[in-house]
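Excluded from the complex is one protein chain; the other protein chains are retained at their positions.
We call the chains A and B, going by the order they appear; numbering starts again at 1 in every chain.
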Amino acid sequence: MTNSIEELSSADAIFIIGSNTSEQHPLIAMRIIEAVKKNNARLLIADPRKIPLTEFAEAYAPLTPGTNLAFINGMLNVIITEELIKEEFVNSRTEGFKEFKQSIIKYTPEAVSEITGVDADTIRTFARIYAKAQKGSIVYAMGITQHVTGTMNVSALANLAMLTGHIGRESTGVNPLRGQNNVQGACDMGALPNVLPGYQPLNDEKILEKFKSSWGEASNFGNGMTASQMMEEAAKGGIKSLYILGENPMVSDPDTQHVEEALSNLEFLVVQDIFMTETARFAHVILPATSYLEKDGTFTNTERRVQRVRKAIEPVGDSKADWEIICMLLKAFDCYAEYESPEEIMDEIRALIPSYAGITYNRIERVGLQWPCPDIMRPGTAFLHKDRFSRGLGRFSINEYRGPGEAVDEEFPLIMTTGRIQHHYHTGTMTRRSWALNREYPHGFIEINPFDAERFGVKSERKVKVTSRRGSLTTTAIITSKVKLGVVFMPFHFGEEAANKLTNRNFDPVSQIPELKVCAVKIEGVS
Amino acid sequence: MKKVLTTCGYCGCGCNFYVDIRNNEVIGVTPKQDHPVSRGRLCVKGWQGHSFVNHPDRLRHPLIKHEDGYFKEATWKEAIEFTAKTLKGIISRHGGDSVGVFSSARCTNEENYLMVKLTRAALKTSNIDHCARL
Partner (left out) sequence: MYLIKSDNLQALLDKWSQSFKLIVPANENGSVMFLPYEKDAFTMDYINPCMPAKEFLFEQKESLFNWKIDGTLHIMRSNTNKLEDRIIFGVRACDAYAAAYLDRFYIEEYRDTNYAERRENSYIVAVNCINPGKNCFCTSTGIGPFAKKGYDLSFTPLGEDYLVELGSQKGKKLIEPVKHLLTETSDYILAEKEVLQSIVEDKFIRTVNLLNMPYVMEATFDSGIWKEISKACIGCTGCTNVCPTCTCFNIVEEQPCYNEGCRVRCWDSCQSDSFTRNAGNHNPRNEISRVRYRIYDKLKYIEERFQYKGCTGCGRCIEVCPSLIDIIEIASKLKNEYKVGIENKRKKAGSFEICGSDHHERCEHIYTPQAAIIKDIIQETRDIKRFIVEYEDKTLHDNYKFMGQFFELTIFGVGEIAISIPFGPSQRDYFDFCVKKCGRVTNAMHELKAGDKLGLRGPFGKGFPYEEMKGRDILIIGSGVGLAPVRTMIVRIIENLKEFGKLVIIASATSYEGLVYKEDLIKWSDIEGVGVYYALSRHTDKVQAHVGYINDLLPNLDFDWKNSTSIICASPRRIKAVAKDLLSLGMEGKDILTSLETHMRCGIGKCGHCKVGNKYMCVDGPVFNYDEMLALPQEF
């Protein structure tokens, strides 16, 4: 997030796209509800499903999955056409406006309405409310990133914020809601193939020197493969071995059949996890790890706040904290790993990542600090880009709409979008074993619109067979007008009826995120 | 009986709460009242999502798969040695690029950092990623 969670309460317009906030980030939804109830903030929601937060929304746009880019470009078009631009901001803090403006001309509300299924006046309403606000905040999540145009979708949102000056100030900004407890931290620590820890580039001599002297001259500082590329290579035989920590690709990755091929093809698979997952069954070695309740360390949340994790109980059985296991392996490879505690590891991190340099365990004893925090005398940073962007001036990008990687046709007439429900988490390894959560949703389901249900002979709470170009599965149908006509929704938490059996392997070319939000399916009742 | 302040292991909100412990068992939670994100509130996973910790399905010992396809319990020494030896063998035969590492968005910063170090400095490969895209 460019801004902080607390600041959302004081925004006067909030545009949510691709985020089912009340179910996935309830404590952030609380801020949004507060903004609406106590400060009369105007809430705009664009989502193919009528998510719970729409109860508080002033305007709701039920757009077709995969058409986010057209919708955002439509808003940009209206803002430019109706002269709602923040001239001062655009002139002083951005570049590339002219070309960008040219590219937006064709995205008239009428044209966009054809593509998205949202009526033109709603698009205008969204644009006007957001642009005219004093403090407009954009909130988004995987609903817009898990597409073949995911990167462009986010760039378009950046355009939106820059065009209206809603960035670099309190209660504004472009705020992705990171889904997992430490996905922000994992990225910050460089668990990515194309950057060093702290997003430091792989090809800067001075930075490389720093890492070489800490890790050793012979370390590999090349540009590597992403997870999806590794899966592809594993299936082809290029990757012989994978070491998987705390992840369950057999249920969470797209196209389960392909994942199975890839994992079966490996010569050596190591899985480090807390439960025997569907993925762990393919392993050659399983290392039992501890959960977040059994170890010390830090997590970084979606607003960049680094917070303490504390050991509450002793490790179960003979399981060990992940950091202890990795240290054993580091030593087996003759690498330095003499850490008495996670705090010592953090000291090493601080020396290598400038934005973490000021974050010590002492300083975050009571409450976490938001990076960048470059030294121990300074506080953390609530919001970013106050005076300048990381590259200096913000740059308008041109993002031409293109449709999803997979289209519906006569044989597969419905768009299936996948997502999450409140009571479960990812592949359900933890939540399906917590009785109070599992009791709510012990099994998977598929949501279908009443008209579509009638059309395809689907009865409420009965079994249905759902098929895509990659496979099929049986699940239970829930008939609800929450989903748009022509769209069905499946949560992906349930391994035995894994939604990802149906999803495709179309990737965003830049981020390599799979198109989990769109695939074409057909559905039929099962007697 | 004690209460330990920690950060939630579920979503990216990063709420804080106290875990209520009795006899080394998690029996419940108490929210943290003045937390900048949660402000004394929690969602249903925060309130109810921790009883998996002592579930009988928890992996309690290292496991190595034998020729017959079944897993058998091993000691840590055996498991680490076997893992290191096999990885070294694969790297020497096929090169570092034949190995890939999936780190975890559920693990701590320290652990992710060590995974990066393991990947680049020990295994000498650049193939590291994690489940951010999911």
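Keep in mind that, in the parts below, contacts are C-beta pairs under 8 Å (C-beta built on N, C-alpha and C of every residue); 3 or more make two chains touch, one makes a residue touch a chain.
Note that the structure is predicted; figures quoted are calculated from it, not measured.
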{"item": "Visible contact partners (per top-of-document touch definition) of the missing chain", "value": "A, B"}
{"item": "Selected residue (touches chain absent from view) among A:K236, A:R366, A:K386 or A:R402", "value": "A:R366"}
{"item": "For chain A, the residues touching the chain missing from this view", "value": "22-23, 26-27, 29-30, 33-34, 37, 52, 55-56, 365-367, 422, 435-436, 439-440, 461"}
{"item": "Footprint left on chain B by the chain that the document does not show", "value": "1-3, 5, 18, 20, 22, 25, 27-28, 30-34, 40-44, 46-48, 51, 54, 56"}
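Definition applied: only the chains that are shown with their structure count from here on.
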{"item": "Averaged-CA centre spacing for the pair chain B and chain A, given as whole angstrom", "value": "19"}
{"item": "Chain A-facing residues of chain B, complex", "value": "4-16, 19, 21, 24-26, 35-39, 41-45, 47-55, 57-65, 71, 76, 79-84, 86-88, 90, 94, 96-134"}
